[in-house]
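Note that one protein chain is taken out, while the other chains of the complex remain in position.
We call the chains A, B and C, going by the order they appear; numbering starts again at 1 in every chain.
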Amino acid sequence: MTVRIGVIGTGMIGRDHTRRMQQVLAGTQVVALSDYNPDAARAVQKDLVPDAKVYDRGEDLIAAPDVDAVLVCSTGSTHEPYVLAAIAAGKPVFCEKPLATTAEGALRIVEAEAAKGSRLVQVGFMRRYDAGYRMLKQVVDNDIGTPLMVHAAHRNPTVPDTYGTPMAIHDTLIHEIDVLRWLLNDDYVSAQVVFPRKSSHAHSGLRDPQMVLLETAKGIRIDVEIFVNCRYGYDIQCQIVGEEGLANLPEPMSITLRKQAHLQNEILMDWKDRFIDSYDVELADFIKAAALGTAAGPTAWDGYVAAITSDACVQAQESGQIVPITLPARPALYD
Amino acid sequence: MTVRIGVIGTGMIGRDHTRRMQQVLAGTQVVALSDYNPDAARAVQKDLVPDAKVYDRGEDLIAAPDVDAVLVCSTGSTHEPYVLAAIAAGKPVFCEKPLATTAEGALRIVEAEAAKGSRLVQVGFMRRYDAGYRMLKQVVDNDIGTPLMVHAAHRNPTVPDTYGTPMAIHDTLIHEIDVLRWLLNDDYVSAQVVFPRKSSHAHSGLRDPQMVLLETAKGIRIDVEIFVNCRYGYDIQCQIVGEEGLANLPEPMSITLRKQAHLQNEILMDWKDRFIDSYDVELADFIKAAALGTAAGPTAWDGYVAAITSDACVQAQESGQIVPITLPARPALYD
Amino acid sequence: MTVRIGVIGTGMIGRDHTRRMQQVLAGTQVVALSDYNPDAARAVQKDLVPDAKVYDRGEDLIAAPDVDAVLVCSTGSTHEPYVLAAIAAGKPVFCEKPLATTAEGALRIVEAEAAKGSRLVQVGFMRRYDAGYRMLKQVVDNDIGTPLMVHAAHRNPTVPDTYGTPMAIHDTLIHEIDVLRWLLNDDYVSAQVVFPRKSSHAHSGLRDPQMVLLETAKGIRIDVEIFVNCRYGYDIQCQIVGEEGLANLPEPMSITLRKQAHLQNEILMDWKDRFIDSYDVELADFIKAAALGTAAGPTAWDGYVAAITSDACVQAQESGQIVPITLPARPALYD
Partner (left out) sequence: MTVRIGVIGTGMIGRDHTRRMQQVLAGTQVVALSDYNPDAARAVQKDLVPDAKVYDRGEDLIAAPDVDAVLVCSTGSTHEPYVLAAIAAGKPVFCEKPLATTAEGALRIVEAEAAKGSRLVQVGFMRRYDAGYRMLKQVVDNDIGTPLMVHAAHRNPTVPDTYGTPMAIHDTLIHEIDVLRWLLNDDYVSAQVVFPRKSSHAHSGLRDPQMVLLETAKGIRIDVEIFVNCRYGYDIQCQIVGEEGLANLPEPMSITLRKQAHLQNEILMDWKDRFIDSYDVELADFIKAAALGTAAGPTAWDGYVAAITSDACVQAQESGQIVPITLPARPALYD
């Protein structure tokens, strides 16, 4: 069976997912496109899927009878209504981050899906599909005993001037917030942020680096360094300390070169190269579940928890205090 | 356009390629199956491709009008006639190793394809599609200056009793023979084999380990350790020494674990896990070219050169001498 | 010139330093021994330095005219009076940790030495003499730009039941407290301690692991994991994050072994092996300075600052609060 996909939002990521569906992955076909700028949708149609139909309104794409499942790749503020519409239509929907721009919005999606009574939403937390993190989860689950601490780092070589202090949470830490919950099978109960000496390479409006300290319900302590002007590379580090041993996220594969008085491995400079393979795996998982009329992978609840946690971290940035994180009861759908 | 594939030989590798075409890769569909044991073909049909047609004879599968391209995954002795039939039919054909069981047989394929005047054959040397070797080729081409030497190793934890001394060449070294030519863009001119002290874990009929010394037309010296009872893992090593620096094939990605007084990374024990991803890339390349009615990747000529070189290495095993390797003129098709 | 040494305290470390002076290092000779248990002193005399004189009282050893310099290796509570006596006698004195059992005691030594007007005291912070830390200091001073953060860990496989929560500071963290100040050329301004989920391998009276968060005058943020039941090894980690790059303390040299499906390096289990070479370098430095009638290396002031900082960390353990660290003016002698 071929899953017929409609893509809403045909910017960089929407175009790339369309190519992925059309040229890389088995079992799927893009039959519909929509963008707030119809010319953008038509350009993707022309380049990649001449047989797809272009819709002016995402709502119409969702409603189209030949669309089995939906990808929401449009601008963040539109995610909530499109996802709600897909749920209402009973169609599996893959939604890029963020699920909604507010925790309240994400909760509305959770409630709609829970009311529907079956999984329809997958949130685009692609790190869960990265081969390195999957290896790490295997080892955390089997080889290091009870986890006690996590030391992590999220470093970018540089950021544009539009990147402000709260974006270190919403755009950067958001990935650790989700993937660490998944690795640890745990939830956060408090957040604290401390600001080290500021790098002279950070622009005036940005406090960089930052150290985020999270505590989980089981008492695990997590420290995440966020350093978005580290200059040397895009570098994602994660070490889990367990009762019996320690495990580290692998470095991306690279050539060991001996040259000019150095034993050296290249470090990626562009974040787009770091998790590129995981997008294929993530969407293959979506297609496989969509063929059965359901969804797998990161849930709407995961998207909601990420939103709640981000909000607490931003509050902790502003207050300098330890901010508690509390969650409502989790709907049974997500057990 | 969907490339319609016929698979000849539905043993382990034929079944796996069928699954890959059907469930993993875009742009293709398995429409025909054949095996010398028709029950085996029907089992794959039932499990993976209910709509495919099962043929008693591979020749009929090749001739079927709805078969655009052919995969030859049958036993080695049948490769030559099937590939020749596909060439005669003008259909792209992917042939697992070996291209033929003799150098003469491989040469007949080369001549048939050259007479046809366009690429139709891809040989299943999957290492050229491995991400690590591809990184290595980039670095060899750009960063280490003129290559002068190669130090390589091909180690298996153990082999069955049916594995004899010449199989170290035909089944094991064959991969290095092809991939090193590709990495170095060079051909071999001589081979020598020396036998170190034999491992007590090797069965009585097998000389293990072996050291194969190859010389190329450009004067590069290659040493390859073959050690198929190394016990500790399936381990593929390759170091290229250039005028300006040295590059090593990356280790497969793995978790660094600190546990029980050791800083440790797992080494694969099963060769099937080592290059698993490269099969996807290899067949995607075949499908992409087949959609255009042609073939890409390792050529029939590469298969022929591998056969000639293997023969020289086996002769060097037997004689203890340095055995020259000479090639006929290469048809222009392969320039 | 041969520096004639008197050793006070002939337990494990005193005996080892006597051997070092006598059998390893040039330019020195142990001429006097003293221990609160005279039999212990006589045993060392018999085994290692038959020509040395045994004194009942450390004070008499310090006063002996043929003693040029003193090593204080006795129990901690006796350090202060012996060091003060050596200062009064104008003799260089090497004092094992701690310089005194209270910050006030350490300050008395600082004041006595400052009043004397010249360096006479070296404190036994041997990590400053470790080859790895010295390499790290070179790189921190030259290659990574302004330091912004430090991520460190101090892990032991296990501790005896007598090891309580504050010992994690006084006996364990004390080394990081000193060596990080030296690496960063900075002082601490506050300390916070958070307690992760407790390891089930920690005895009931011990909170283990702990995370100590230090802030320096220049705004550098330091996190040190202390985990003394980590089971897998004695493991000292230190990463300095600078504006231009990151540097890690090297792992101790070890063999990379491929065996039993693992690529592995041994991790030390015994702390005594980790910095063993640095004791030689530390005492060679002491002897070289003592030959000139003075002292080099870690100062009494360093010992005092370590004491003040330790006290703040213990207070932070107890209160759960961020505890400020304030220092009196530093005597000019230590500029």
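Convention: a residue touches a chain if its C-beta (ideal position, glycine included) is under 8 Å from a C-beta of that chain, and two chains touch if they have at least 3 such contacts.
Everything quoted here is computed from the prediction, not taken from an experiment.
For the omitted chain, the shown partners it touches in the full complex are A, B, C.
When you scan B:Met167, B:Leu213, B:Ile276 or B:Ala291 for touch with the missing chain, the hit is B:Leu213.
Contact with the chain that does not appear here is found for just one residue of C:Ser77, C:Ser254, C:Thr294 or C:Thr326, C:Ser254. Considering the full assembly, A:Asp235 is the residue among A:Asp235, A:Glu282 or A:Asp302 that touches the omitted chain. Counting the whole complex, the residues of chain C in touch with the unshown chain are 21-28, 131-132, 135-136, 138-139, 143-144, 244-250, 252-260, 284.
Listed here are the chain A residues that touch the chain not shown: 231-233, 235, 251, 258-269. Residues of chain B in touch with the missing chain: 146-149, 151, 194-201, 209, 211, 213, 215, 218-221, 223, 225, 227, 230-232, 241, 243-246.
Rule of thumb we're sticking to: only the chains that are shown with their structure count from here on.
Farthest from chain C, judged by the mean position of CA atoms in each chain, is B.
As for how the two copies chain A and chain B face one another, over half of their interface residue numbers coincide. Relative orientation of chain B with respect to chain C corresponds to a rotation of 180°, obtained by superposing CA atoms and rounded to a multiple of 5.
As a whole-number value, the distance joining the C-alpha centres of chain A and chain C reads 46 Å. Taking each chain's centre as the mean of its C-alpha atoms, chain B lies 59 Å from chain C.
If each chain is reduced to the centroid of its CA atoms, chain A and chain B end up 38 Å from each other.
Counting partners per residue, chain B has 258-260 as the residues that reach two or more other chains.
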